[in-house]
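The structure's right below; bear with me while I get my questions together.
Of the protein chains in this complex, all but one are displayed in their positions.
Chain naming follows the written order as A, B and C, and within any one chain the residues start at number 1.
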Amino acid sequence: MNTFGNIFRLTSFGESHGEAIGGVIDGCPAGIAVNIDFIQKELDRRKPGQSDITTSRQEDDSVELLSGIFEGKTTGAPIGFIVRNSNFHSVDYDNLKEIYRPSHADYTYQYKYGIRDHRGGGRSSARETVSRVVAGAFAKLALLETGVEIKAYTSQVGPIVLDKPYTELDLNLIESNPVRCPDPVIADKMTAYIREIKISGDTAGGVVSCICKGVPAGLGEPVFGKLHVALGSAMLSINAAKGFEYGMGFAGVGGKGSEMNDAFYVRPDSKLGTRTNHSGGIQGGISNGEDIYLRVAFKPVATILMEQQTVDIKGNETLLTAQGRHDPCVLPRAVPVVEAMAAMTILDYRLLAGL
Amino acid sequence: MNTFGNIFRLTSFGESHGEAIGGVIDGCPAGIAVNIDFIQKELDRRKPGQSDITTSRQEDDSVELLSGIFEGKTTGAPIGFIVRNSNFHSVDYDNLKEIYRPSHADYTYQYKYGIRDHRGGGRSSARETVSRVVAGAFAKLALLETGVEIKAYTSQVGPIVLDKPYTELDLNLIESNPVRCPDPVIADKMTAYIREIKISGDTAGGVVSCICKGVPAGLGEPVFGKLHVALGSAMLSINAAKGFEYGMGFAGVGGKGSEMNDAFYVRPDSKLGTRTNHSGGIQGGISNGEDIYLRVAFKPVATILMEQQTVDIKGNETLLTAQGRHDPCVLPRAVPVVEAMAAMTILDYRLLAGL
Amino acid sequence: MNTFGNIFRLTSFGESHGEAIGGVIDGCPAGIAVNIDFIQKELDRRKPGQSDITTSRQEDDSVELLSGIFEGKTTGAPIGFIVRNSNFHSVDYDNLKEIYRPSHADYTYQYKYGIRDHRGGGRSSARETVSRVVAGAFAKLALLETGVEIKAYTSQVGPIVLDKPYTELDLNLIESNPVRCPDPVIADKMTAYIREIKISGDTAGGVVSCICKGVPAGLGEPVFGKLHVALGSAMLSINAAKGFEYGMGFAGVGGKGSEMNDAFYVRPDSKLGTRTNHSGGIQGGISNGEDIYLRVAFKPVATILMEQQTVDIKGNETLLTAQGRHDPCVLPRAVPVVEAMAAMTILDYRLLAGL
Partner (left out) sequence: MNTFGNIFRLTSFGESHGEAIGGVIDGCPAGIAVNIDFIQKELDRRKPGQSDITTSRQEDDSVELLSGIFEGKTTGAPIGFIVRNSNFHSVDYDNLKEIYRPSHADYTYQYKYGIRDHRGGGRSSARETVSRVVAGAFAKLALLETGVEIKAYTSQVGPIVLDKPYTELDLNLIESNPVRCPDPVIADKMTAYIREIKISGDTAGGVVSCICKGVPAGLGEPVFGKLHVALGSAMLSINAAKGFEYGMGFAGVGGKGSEMNDAFYVRPDSKLGTRTNHSGGIQGGISNGEDIYLRVAFKPVATILMEQQTVDIKGNETLLTAQGRHDPCVLPRAVPVVEAMAAMTILDYRLLAGL
C-alpha cells in the first residue's frame, strides 16, 4: 500500500537511512514542461536544516529524474526518481536497535513484520515524505496551467493558535518567516515557542491549514470517492497526522442549519456561487467551484530529549533518553507536504472526471 | 466509486426514492453464521421514525439477502442484498425539481452529471447508508468471534458536548436513550435541544465517537494504507461528515511531546501495553493492541423548514422553504452507520493482514 | 474479486439456484438512454432453452433495474439490477451434494471455502454470466453513439472449424441460425455435430471469434493495462475459457516478421491506416484505429451424461452419471457473453482515456 491515487499515482519507497528515497509517478499527463528548479525549491521547503527551528541535520535532497521525460516534457510514461540519502549518522541509532521508542512505530513495525530497520525509524520515518514533495511538484506543474493554486500554512503550534479565517490573511506572507505562518505577529510567537520548547528538550504539535483556489466544480466521485474523502486520506497518511477537517470542521458542527447553510446566489460573472462557504467548497462530495479549505492536526514530535519509560524488544521495562538531532516541531516542514498531497489529489480527481 | 474496501468490499447502489437500496458484499469470509435478526436490529437502529427526535417518516427497511449464503452460512461468494423503498412521498419533492437546495448536493450533482434524480436527494441521500449498515452487520458477525467489539455514541449535539473520556462512561447505556449518548444527564439535554430546534424548524449537527476494543496489534498497511487512513476514509464518506480525528485528535496537538507520548510497559498478562493511549491504538499506521477511538463531525442537517435564498436550475435567484418530514439532527441515526464503517474497515484490515 | 473494470465497473453476485443473479454497474456515463427492449433481447440471446441445441431448461431471465436511472436515462449513479431465478430443479442436484463432478469447480470451491452451494454449481455456474450480459448491454448502448460495433460468432464447434477470415464473412448472418455462425454451410455442420453429440450424452467445446469495429485509436494503458491485456482478462474470466488470442494469434507466430508486419499507408480519408492487420488493431497495447479481432477457446461442457470415475467429499472413489438438462455445447450461448465482455472493456478503456 505504498501507492497513492487512482489515475495520477505515486508509488513511494525508501527508508530514513537507506540508500535512497524515491518513487514512481504514474499517470502524469503528457506534455507537461518539467521545471527542475521548481521541483528542487519544493524539496528545499521540506528539507532539514533550513532554519534554526528545524532539525540541524543537513541533507541536500537533490532529486534525480530517471524516466518519463523527453526533451524537457513529460511523455505519459512513468516518472521514476530517487533522492540519495547522505550525511546520516546511523550510529546515533545504534542504541535504539533493541528498544521501542514511545509513540513511535518501532513496536508496531516489529510486531507486524517480525523485523525492522531501526535506523531513524526506517520506513516509518517522515523522511518518506520527500517522495510526496517530488510527486506533488509534478502535480502542481500540471495544475498550474489549469488555474489551480494550492497554499498551506501553519495555523497552530502548541498552544499558539492563528484563529483568523484564511480570507483575512495575506497568504503571500507564508514564506516570509521560518514557521510558515502568514500572520507575522503569530509567526513570531510560534517561533519563540518552538525555540523555548527545543531548549527544554520537549516538542510541539500543531495544525496546518490548506487552501485550494481555482478548483473547478464537478470534481468528486460519490459515494466512497467523495473529494473530501480523498483529501482526508491524503492528509491522514502524512506522518504524525491525528485529524482532518474541511469547511466548517469540528468547530462548526455546533452551529444551527440556518447559520451554517451556504445560500446560493448568482455571481457577477453569472456563475452560481455561495454567499458563505461553510461547506468548504465541497457539497455531496463534489467540488462546487468555491475555495476548498481544510486543516490537518499533527501530534507533537515523538522524539523528546528527556527520559521516558519504555520496554525493550526482549520485553523488559527500561528507560530511554533520546539523543541526536531532531525537529522540535514538524509543522513548518509539514506545510509543503500538505500542499503536495492536496495537489496530487486535486489532479487525480481532475483526471478521474475526464478533465 | 461506489465500492468500499480492499478484500472485504461493499458495492452500494440505490436512491432515496428509487425502487430499492442495496449492494454487494464481496470478500466476506466463508463459514460465518448469518444471524438475520441481528442484521435487522442493526437496520432498526438506523431506520427513520424510531423516536420523536428523528424524522417521522416510517420505513420498515427489511433486507432481502439474495446470494452468498447456503444453509445459514456465508459461502465466500458475494452477498447481494436489497432493501425495497416504501412509504415515500415523491410529491413532497416535486417543487425541488427546478431548484438547488442550499448546502445539499443538488447543484454539484446536476453540474457533474448534467442530470439528477431530485427526489429526496436521489443518490446523495443519506438513505444510501442502509447498505452500509447491512454490510457492517456482516462485518460485525465476522469480527465477533475474533473478540472485536465496536461501539459508537453521540458525544455532541449542537452546543451540548459530552466531554468525558470514553473510559469514564458506561457504554452499555448508549442504547438506553433515543439520542444514543451513554451519559443520561447529557442525553436528556441533547434530546431537549433537538426537540427545541425541531420546533423552530432549524437543525443541529454534532459529533459521534467510536471505540473499537479487542483489535489485535498488527493491522495497518503503511504508508498510504495506514489503519487510521482507512478509518478516516470510511467515516468521511458518510453523508454530512466534516471532520475525523483519532486518539488525541485536534484538541491534543497543542500539548507537548512529554505529555502526549504513551509510555510502554509490560502488562500483567506480560504483553506490551501503553500506560496512556493518546495514540488512539495506532502507531505508525498500525494497530498496537490498545483501544482504537475516533470521532466524526457531522454538520447540521441542510434541510431546514425556514426560508432560504437560493438559485434555480435556470440560474434565477429565488427563495425556498422546505416542507415535508426531515430529521432535525442525524446524530442518533448516524451512530450505527459509524459502527458499520468501523466494522467493515477493521475486518478488511484483518484480511489484508492475512488474519 | 467479483468486480470487473476500472471506471465502468460491474460487480456481480448470484448462484445458479439462489434467489437471484444480479449486479451493480458503476461508472456508467450519465445521460445514456436506457433501451429496456434491447437489454432484454441481449438476455434472450443468452438464455437457456432458446433452441434445440441448448439445454431444455426454460428461464425467462427478465431483468429488474433498481437504481441509477431517472426518466429513462442513466444518471451516473450505480445501476443495481436483479434477475430472479425460476424454474430450477434443485432436486436434480441432491445427488451431487456429496460428490465432486470431474472438471467442475466442486472440489476447488469446497477446498478453498470449506463450504459450497452444490446446487447447479452454485457461484461457479455459467448462470453468473447473466449479469455480464446486462452490464454489457448498457456498455453497448453507451458505445453505440460513439460508432463502436461489436460482433461475435461461433467459429469452431468440436472439430468443425470455420477457418475463413472474418473479412470474408457476412456478419449479418450470425443470428440467422441457432449456432450463431455466419457461414450457413458450416453452421449446419456445427448444428448437426451438436445434435449428434447430444444424443450420445457427450459434449463439445469450440471457439468464439469477436470483432470490434469503430474503436478509436489511443485506447490502452501501457504497460500492464494494455488493451489486449484487458480484453484477455475479460474473456478468460468467462466460464470454461481455456485460451485467448488476438490479431495473428497462435497460428500467426510461426510466420516471419516480413510477412506479419503491417505496413502503414495513408488512407483515402487521409488518416493513417495499415494495409494488413495482423496486429489485430492493437500495437504496443494501444488501439490503432483498425478492427480489433480476437478469439476465445471454450472447453467441452464438463457435465456429460456418461459414467465417470470420481471421488466423494469423504475421499472415497466412486462413479458418477450426471442427469438433468444440460447444454451439449455452450458456444451459441457464449457468443453474447463474449460481446458483453468486449463492450464493457472497450467502454472502460474509452473512459480511462478521458474520452
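The rule we apply is simple: a contact is a pair of C-beta atoms (placed from the backbone, for glycine too) under 8 Å apart; a residue touches a chain by one contact, two chains touch by 3 or more.
Please read these numbers as outputs of a predicted model, since none were measured by experiment.
J.: Return the single residue from C:L144, C:L173 or C:L236 that touches the missing chain.
T.: C:L236
J.: Of A:E42, A:D61, A:D117 or A:D202, which residue touches the hidden chain?
T.: A:D117
J.: Using the definition of touch stated at the top, determine which of C:H17, C:R57, C:H228 or C:R333 touches the missing chain.
T.: In the full complex, the listed residue that touches the missing chain is C:H228.
J.: Of the listed residues A:P48, A:P78, A:G158 or A:G243, which contacts the missing chain in the full complex?
T.: For the chain that is not drawn, the touching residue is A:P78.
J.: Which residue numbers on subunit C touch the omitted chain?
T.: 1-4, 12, 100, 102-105, 107-109, 111-112, 123-124, 128, 156, 158-159, 161, 197, 202-207, 217-218, 220-226, 228-229, 232-233, 236-237, 241-250, 252-266, 270, 272, 274-275, 278-280, 283-288, 295, 297-304, 306, 308-311, 315-317, 353
J.: In terms of residues, what is the contact footprint of the unshown chain on subunit A?
T.: Residues of subunit A in touch with the missing chain: 1-3, 9, 11-15, 18-24, 26-27, 30-31, 64-68, 70, 73, 75-80, 82, 109, 112-117, 122-123.
J.: Touching residues of subunit B against the unshown chain: what are they?
T.: Spelled out for subunit B, the touching residues are 7, 77, 222, 351-352, 354-355.
The rule is simple: only the chains that are shown with their structure count from here on.
J.: Centroid from C-alpha atoms only, then distance subunit A to subunit C, rounded to Å. What do you get?
T.: 46
J.: Can you work out the whole-Å distance between the CA centroids of subunit A and subunit B?
T.: So the centroids are 27 Å from each other.
J.: Using CA atom averages as chain centres, what separation in Å is found between subunit B and subunit C?
T.: Roughly 39 Å, centre to centre.
J.: Would you please write down the residue numbers of subunit C that are in contact with two or more other chains?
T.: Subunit C, residues with two or more chain partners: 77.
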